[in-house]
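Structure first, then comments.
One protein chain omitted, others in place.
Order as written gives the chain letters A, B and C; numbering starts at 1 within each chain.
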Amino acid sequence: MTDKDMDWQELDDMLHQAFDKASEIYQQRGFQRRIGFGKKPALISVDLANAWTRPGNPFTCDQNKMDNEIIPGMQRLLAACRANGHPVIHVTTAYEVTDRNAEFTDMGLWHCKIPIDVVDIKDKELWAIDSRIAPVEGEYTLLKKRASSFHGTELAGILRAANVDTILVTGVTATACVRETVCDGIADGFRTIAVKECIGDRIPGAVAWNLFDLDAKFADVHTVDECVSYLETVKQKNS
Amino acid sequence: MTDKDMDWQELDDMLHQAFDKASEIYQQRGFQRRIGFGKKPALISVDLANAWTRPGNPFTCDQNKMDNEIIPGMQRLLAACRANGHPVIHVTTAYEVTDRNAEFTDMGLWHCKIPIDVVDIKDKELWAIDSRIAPVEGEYTLLKKRASSFHGTELAGILRAANVDTILVTGVTATACVRETVCDGIADGFRTIAVKECIGDRIPGAVAWNLFDLDAKFADVHTVDECVSYLETVKQKNS
Amino acid sequence: MTDKDMDWQELDDMLHQAFDKASEIYQQRGFQRRIGFGKKPALISVDLANAWTRPGNPFTCDQNKMDNEIIPGMQRLLAACRANGHPVIHVTTAYEVTDRNAEFTDMGLWHCKIPIDVVDIKDKELWAIDSRIAPVEGEYTLLKKRASSFHGTELAGILRAANVDTILVTGVTATACVRETVCDGIADGFRTIAVKECIGDRIPGAVAWNLFDLDAKFADVHTVDECVSYLETVKQKNS
Partner (left out) sequence: MTDKDMDWQELDDMLHQAFDKASEIYQQRGFQRRIGFGKKPALISVDLANAWTRPGNPFTCDQNKMDNEIIPGMQRLLAACRANGHPVIHVTTAYEVTDRNAEFTDMGLWHCKIPIDVVDIKDKELWAIDSRIAPVEGEYTLLKKRASSFHGTELAGILRAANVDTILVTGVTATACVRETVCDGIADGFRTIAVKECIGDRIPGAVAWNLFDLDAKFADVHTVDECVSYLETVKQKNS
């Protein structure tokens, strides 16, 4: 674990050198613009369910980051949303037909790349939202089948119906479900904010390079502090 | 009930005169073409759940047609699918947040037009598929939020992943969920077949005019006999 | 032409009797609710291009209604939008590959039902918006391939990005592109208004039964007068 943490740090340094060089190019070209916070936010928390947040599953993410950054950060974001009446959508993933040889399955073709056949909808504990950040009455839990929380789901329509114009995205993994949710979010017309400390993964470097790509082209990356401050003040600004 | 049935018949005659006139126009113009059955079918059964198939709910459909045509027709279609290994997708509709004053609800704006707030996901009996045509092991039950079985759902992707090229659509209502499923089906690239006896509604005339519109522009309307015959023979044709 | 007009009136009377009966059922059940006008409208004008608005094409619609109601009504709506800064989206339809035997075509399967192979993108006159209601600088022209102005297009994302919450839908035909645009509009989270005098078709009865279905379940049907009044006053209400 110790030397693994070292590797991550070393790689992280190297990546940030590359990001600095890339940022020069991006800045010259007019990329890395700021999209800004809007008037009506919602929090979209992606796949912070037990199969991803707890040990012992193929989907288990980096536990150090999960326990010390993501969950505590999410608790602060949830408190700010709940105190100020902002919608919270908890997203999770599970499948009805997990037999990889079935003629027809809601896994589609994705089981041909990753082990989604382990998340059987009959095993509710697996895909239940982590109890440390459990939904409260009135918060919506969205069950998705693909990486994106928008693709093949009702999410965009519901958010528009509620006049939401800004989404704060958290969860796992940076490589897949978070990144796809962010990219679809801006394509669907929402201001997209990726919450820095609350996005995780299970392989070294992936959070860094995916947040770099997202910040350059698809979302503003902000800290939990900045997001909490926004969630606490946006209402007054509008009234 | 008797005079209501009379009205339906009288209206039906009048409508068919209009359809004859319209068909002349359509035929001269090159509409009402045949899309044809394809090589790999699936049955999409829309909202044949208790709130729609049984008495006593705002969504209850014409019970005479339900008990004497739709359910018996569906039983024959299901038998043909199951005997020949064709996928069956049972579609139903229910909502997590049914408070019409909620800040955020999976009903979106649709509760502003129709009483979907009565289909609470906590009352499983309401949205369970009618026991006379209940899903068997391996058949997929799709929970949707909108009229179309495709819009905001995983359906198109799953069907494609299974190489399905033809959908046989049944259920209720002709005015809303069946029509929208058919229209999205052809838009998503599937050969669309509307099964004549297995599509219902709750108001006079609506089945007739909607099936006429669909047959002219979006789907071939076929009888249960024709569909069963296709389901029983399509496999041999392909091998 | 004269007896054709008679048929339309006779059929119309019969249909309205049926609608009265249906409305009793709908009212008892809690359908036909009002969605209401929102805070930020856009006008979505569907397929009012020459192939549909002018004589001599398979897609030509009822010319009496076109010239005497739809176009004049549209001119009033456009004036109200332009005077008050409301977005106008002109939607049209055309295809790159119109060979019905091609291995691959942007017509998808729709040419298997209706003669869309006549609307070749190389013949700009066919799919150009009717000059009587031509787009002005800054108005967006959307080229679609399917019935719905939303399905497989960028429309929902662009509307949300512009904070639009209400769409006024006009054009042709009631049976296909207008109805599908309205149904997808509410599903995508927009308040949907169908403008009564500005929606046409090419067969008797189709405008009546489709507007009835839409008003019951998917949109509020309003007159041009009501819509113009809304377009002229909505800005003040918000400021």
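The criterion applied here is as follows: a contact is a pair of C-beta atoms (placed from the backbone, for glycine too) under 8 Å apart; a residue touches a chain by one contact, two chains touch by 3 or more.
Bear in mind the structure is a predicted one, so any value in this text is a computation, not a measurement.
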(message) Let's see if you follow the contact definition: name the visible chains touching the chain that is missing.
(response) A, B, C
(request) Could you tell me which of C:146, C:179, C:202 or C:222 touches the chain that is not displayed? (result) C:146
(message) In the whole complex, not just what's shown, which of B:88, B:187, B:214 or B:231 touches the removed chain?
(response) B:187
(message) If the hidden chain were put back, which residues of chain C would touch it?
(response) 42, 85, 87, 89, 96-97, 99, 102-106, 108-109, 138, 140-141, 144-146, 152-158, 160-162, 164
(message) Which parts of chain A face the unshown chain closely enough to count as touching?
(response) 7, 11, 14-15, 17-18, 21-22, 25-26, 29-36, 58-59, 108-115, 118, 146-148, 151-152, 175-176, 180, 183-184, 186-187, 189-191, 202-206, 209-210, 213, 216-219
(message) Applying the definition given at the start, please give the residues of chain B touching the unseen chain.
(response) 156-163, 165, 187-190
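In this section, only the chains that are shown with their structure count from here on.
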(request) Going by the contact definition up top, give me the pair of chains with the most C-beta pairs touching. (result) B-C
(request) Please flag the chain sitting at the greatest distance from chain C, going by CA centroids. (result) A
(request) Indicate the whole-number Å distance between the mean C-alpha point of chain A and the mean C-alpha point of chain C. (result) 38
(request) Just give me the whole-number Å value for how far the CA centre of chain B lies from that of chain C. (result) 24
(message) I need the residues of chain A touching at least two other chains; which ones are they?
(response) 156-158, 160-162
